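Input: one structure, supplied below.
Of the protein chains in this complex, one is absent; all others appear in place.
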């Protein structure tokens, strides 16, 4: 029953990351689904026609684009977080707090996305949305660099050539968000269009993909739940 | 501590599908539960009687039907997704993105369902609801055909005779949704009634069931968590 | 990589219940948390005092009782569902559908609870709340009797003396709900008070508890995740 009995601080206990990841999956799932609450269905009493619905949909089109964008952005962040925890398998106080701060900014995305969907042509809104995402990515990077630097937290070594690619990928999105924010000073809506482009960059294959199963080749490396 | 040390792209890492499935379970759970938010409770100040409540319930009956229908549809999709991952046990970038796009359309179901519940007699609403479900199924099928085609992602082989049945099942719902959409061009509300029939088809036993435990017979095959 | 290769319907595959339970945990977690959305915070512009807040809290007191009651009821149902799956470890189509229907009525609880919190003195509301819970319990019982009757779905045998106690426990709540509904025909609010009493019955120890760890005694039986 008692797996271990440790009486001194020399005997450390390895607290796995499974539940912290499960909390994150829950936060992501709820944040992704709450995005849809912004797509409000109007309450008309009668005389509802195709034309009226169509007019309404055109009117709220920016909210749809903001939904699609924010869903994709959350998907990218989830993917990155999931890949991080291929390499990070245990937690300590600092790693939990870094994750909590990351989750906090993920929870704010539905708010920023609602702002963006309603006022895509207001410069401050572009700034808030970008700042929210940049801060989330900053904590995601902090989790990565801290979690993979401690042998006690690491699940497996990061191949050195991967590390460089990952650093570039981490820098990519914030750079684009800063470009979007700068563009918004000229013309706010340009920032919105710039945001809409960013998810497509993550469809481009990267060297990381070569480590995962593809059309050809077997699996000689490790396994992660 | 370090399960594997891989230094070249020849050594692949098997990233399991458990967390991607957990995210999906979360998305489904939230989407299913958000459906109920459409069943609004009116705020009357006083003089509330059985008759008033009953009148209100009759008035919002289409929303109840839309709730029941959409819950059943999400249940069917979850079932299909769960069965897919009996056969698909690992992920790569493409499979994660296909799942994200699938989850995205699942998240949209509460919106489409709210539209359907309020305006079941508007042709464009029938079209939007059907399109949402057809797109979700399209990505579900793409996950299936891609994920079972790569040996590195596969958990177990798909029996050839099952594959055919599954293809028919995948084609069934979209066909019915297209019929509903076509009917809606004649009389919008017919499309709504047609949608209400679709879940019942999935109660019909299929050859897939013979692979799962039933009244008689043992278990000689594999096991899936 | 490929755990099993099965080519005929004689070789069955054991589809574990873990993901179905995870979906349920998600549905319960969301339903429990959505209950709080009924506890609305009024939007006053200024002049907010202790007295005003206190007045408001007194005004919405039935909603608080409905929250506490419904949370307890969901907790009891979750407990029952969790205990069922100590004995049921695999699923088939029918068991998945029974669970989906159970989850569907769980998702409806926030709606019924909102109605009860606002109109605890309307007879039809008492009836709707009771009907919702009785239907949920009916499916919970169906899951239990079906899932434990099939050897292929069973995780472990149900001790015969336990089965009897469990049947009594299953009958207890619906009986009380029917009493509440009958009372509501005399005076609606009596039904509400009757509901408020039901959760306390489940704090009473039962013979099932003797199978789980208590103050004394070891663990010689099985283990469930």
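By written order: A, B and C. Residues from 1 in each chain.
By definition in this document, a residue touches a chain if its C-beta (ideal position, glycine included) is under 8 Å from a C-beta of that chain, and two chains touch if they have at least 3 such contacts.
Here the structure is a predicted model, which is why all the values come from computation and not from measurement.
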Which residue from C:104, C:120 or C:152 sits in contact with the chain not drawn here? C:152
Among C:39, C:61, C:171 or C:197, exactly one should touch the missing chain; which is it? C:39
The one of A:30, A:86 or A:194 in touch with the missing chain is A:30
With the missing chain put back, one of A:71, A:103 or A:211 would touch it. Which one? A:103
Touching the hidden chain in the full complex, which residues of chain A are there? Just list them. 1-16, 18-20, 22-23, 25-27, 29-31, 34, 90-93, 96-97, 100, 103-104, 107-108, 110-111, 114-115, 118-119, 122-125, 150-153
In the complete complex, the non-displayed chain touches which residues of chain C? 21-22, 25-26, 28-30, 32-37, 39, 41, 43-44, 48-50, 53-54, 68, 71-72, 75, 78-79, 82-83, 85-86, 151-152, 154-157, 159-160, 203, 205-215, 217-225
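Assume only the chains that are shown with their structure count from here on.
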Chain closest to the assembly centre - both centres taken as Cα means: B
Angle, in degrees to the nearest 5, of the Cα rotation that carries chain A onto chain B: 90
If we define chain centres by averaging CA atoms, which chain lands farthest from chain C? Would you check? A
Between chain A and chain C, tell me the centre distance in angstrom, where each centre is the average of that chain's C-alpha atoms. 34
Two or more other chains are touched by the chain B residues 22, 25-26, 29-30, 34, 151-152
